[in-house]
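What follows is a set of notes on a single structure, which appears directly below.
With one protein chain held back, the other chains of the complex are shown just where they sit.
Coming up: subunit A.
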Amino acid sequence: MSTRLVTFTLDGRLFGVEVNAVQEVLRGQPQTRIPLAPESVSGLINLRGQVLSAVELRARLGLPDRDADQEPMLVVVRVAGETIALLVDSIGAVMDVDDDQFELPPDTLSGPSREFLHGAYKLDSQLLLALDVDRAVAA
């Protein structure tokens, strides 16, 4: 069994989400900030007349903030009937990964990154972390 993932990077790490969940990928859009919103929700985006919330995955996964001059990319995903934009550093390739490359997160991993990950695919060069989108965007 193999799975097809859309990959992206966050703070130098490679992440992937299942291709079926992804609606589209686009460049940074003007955002409207939402006062009082949880820190990981960075704003609202107008995607062709539809209002989407943008989730800052770095904040969600407890990673350091992105450099101010680095423009985020957006991965638009559909989760539980809602469309949400994930802010990531850069978009990678669409990859087919084999189930036998998969391993659950190591026991040493804790905190948000463990909670929001399905596990890791052991690629030849590096680990591809499979993001649990449902959990990562849940309030």
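Simple rule for what comes next: a residue touches a chain if its C-beta (ideal position, glycine included) is under 8 Å from a C-beta of that chain, and two chains touch if they have at least 3 such contacts; residues count from 1.
FYI, contacts and distances are computed from a predicted model.
**Student:** Not counting the visible chains, the remaining one has a UniProt entry; which protein name from "histidine kinase", "Iron ABC transporter permease", "2-oxoglutarate ferredoxin oxidoreductase subunit gamma" or "Phospholipid/glycerol acyltransferase domain-containing protein" does it give?
**Tutor:** When "histidine kinase", "Iron ABC transporter permease", "2-oxoglutarate ferredoxin oxidoreductase subunit gamma" or "Phospholipid/glycerol acyltransferase domain-containing protein" are compared with UniProt, the left-out chain turns out to be "histidine kinase".
**Student:** Tell me which residue among A:Met1, A:Leu36 or A:Ala68 touches the hidden chain in the full complex.
**Tutor:** A:Leu36
**Student:** Which of A:Val6, A:Leu52 or A:Val133 sits in contact with the chain that's absent?
**Tutor:** A:Leu52
**Student:** Under the stated touch rule, tell me which residues of subunit A contact the chain that is not displayed.
**Tutor:** Residues in contact with the chain left out: 30-38, 41, 43-46, 49-53, 55, 82, 84, 137, 139.
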